[in-house]
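All protein chains but one are shown in place.
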Amino acid sequence: MEVKLGGNDFFQKCLAQAVFDVFEMMVGMEANHIMDESDDQLSEGDITGVMIIQGDRKAMLYLTLKRNDAAEIVSYMTGMTVAEVTDEDLYDGVAELVNMIAGRAKALLAGTGDHYTITPPFTIVGNGHFIVYKKEVSKFTMKFSAGEAKLYLGLTYF
Amino acid sequence: MSTNLTSKDFLLFQKYIEEQCGISIRDDKAYLIESRLSRFLIKFGLADFETLYQMLSQQKNQSLAEEVIDALTTNETLWFREKSPWQVLEDKLLPYYIDELRQGKCSTVRIWSAACSTGQEPYSIAMCIDTYLMRHRITDITLEQFEILATDISNTVLQIAQRGKYDSISMARGLEAHYRDQYFRQEGRIWVLDEKIKRAVRFVKFNLQKDFIPLGKFDLVFCRYVAIYFSNTFKKEVLKKISSVLVKGGLLVLGNSEVFFDSKENFQVEQYENAIFYRVRGDKN
Partner (left out) sequence: MKILSVDDSAIIRKIIRNGVELLDYEFIEAGDGQEALAILEESYNDIGLILLDWNMPGMDGLDFLQKIKENSVMQYVPVMMVTTESEKENIIKAIQAGAINYMVKPFTIEELTKKIVECIGEGM
């Protein structure tokens, strides 16, 4: 039986699990899904890592966070101090995070007959940028906290 | 098909898993069950989690049960896993062992950490003992009078354990600051264990299917969270073999959420601070 990639709760849960796993294994932090109305809010941040996912539908997966949160997370991942983390490191780190989240979610879907291919990640940088969609577009955003940091993970189908 | 885990389903699974596999799933980890087990619904063409639960509780499909355990098990190794063994060690066992040593009733206290993996458990035992001796200003008894044997079936983990070096994420798993500060030094991103604690543990490759008698007798055996991977028959066999290598009055420590049916044959159950311990029965050994 095929699980449809689009509009499915299950995939969203795999993504949430992927976030927990990536943060636990690579950052050493416990990520928590914050379930409040912000699920529908604009996710505002300074750095966004993006990947395109191609399953039976095409989707864009993104991870948005503020610069200082990204710096803290990268510092934990690598053992560098926050001061040692360069801009390059930040952009690379956020891209790798979304890359691993997508990869991990994909692995969690293994055996379900549902799978997708992913592009290499890229990063969008711009202080206080946010992503705007047409209202009818099918999407979801999840807000997480990890330590003091806040992150937004979103998936938009197109 | 519904891949939604209802709270009723969650409680059923939580209980089943705790009883059958010895793993306790925290309430906030319902996601774990849902995301990791959803694939079984699809794989076996089941309608919902309740059906999966039925399948498991009927115990007809051994390989399904094993796959479920495998899917739910995380592979992290912890320092000082759970509070109770360390509490019983400090409150009851160490005072007793020190007394025995002082009275010359034995020359060494022998402790076995079976399935020691990357070394956190046996090193925790050594650190616990050393700290106790220091705290109580005991100078006539030393760590050297405690022999800690740590075994595992895998050469790989033993090689890593023997180095006594850990990364910061591994260090964060259950190691309190005072232990870290007392027994580790930081070299770049790596934490290095004190030589004194390293020397206190002997690592040996050992397969639990083999005969235990050549290992000698032990005062205390830690066999935690490894029997959950065994078949019921093998688990029974291992626990029975442990009873035959414990000294009179020797103690077996399992994981707190591990269930040991039929323990009465070889052990008497004791309780301390909400945890259960198994003392080898007096009419043996």
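By letter and in written order, the chains are A and B; residue numbering begins at 1 in each of them.
By definition in this document, contacts are C-beta pairs under 8 Å (C-beta built on N, C-alpha and C of every residue); 3 or more make two chains touch, one makes a residue touch a chain.
Source: prediction; values computed, not measured.
Within the whole complex, the absent chain has one touching residue among A:29, A:63, A:77 or A:131, and that is A:77. When the missing chain is restored to the complex, the residue among B:155, B:207 or B:233 that touches it is B:155. Of the options B:92, B:165 or B:180, the residue whose C-beta touches the omitted chain is B:165.
Here one chain is not drawn; of A:71, A:102 or A:131, the residue touching it is A:102. Even with one chain removed from view, subunit B keeps its contact list with that chain: residues 75-77, 118, 155-157, 159-160, 163, 165-167, 169-170, 188-190.
Residues of subunit A in contact with the chain left out of this view: 21-22, 25-26, 74, 77-80, 88-89, 92-93, 95-96, 99-100, 102-104, 106-107, 110, 115, 118, 120.
Here, only the chains that are shown with their structure count from here on.
Computed from the mean C-alpha positions, the centre of subunit A lies at a distance of 35 Å from the centre of subunit B. The touching residues of subunit B, counted against subunit A in their complex, run 1, 3-4, 31-32, 34-36, 38-39, 42-43, 45, 168-169, 172, 188-189. Of all residues in subunit A, only 1, 3, 9-10, 13-14, 16-17, 20, 25, 28, 33, 79, 108-113 touch subunit B in the complex they form.
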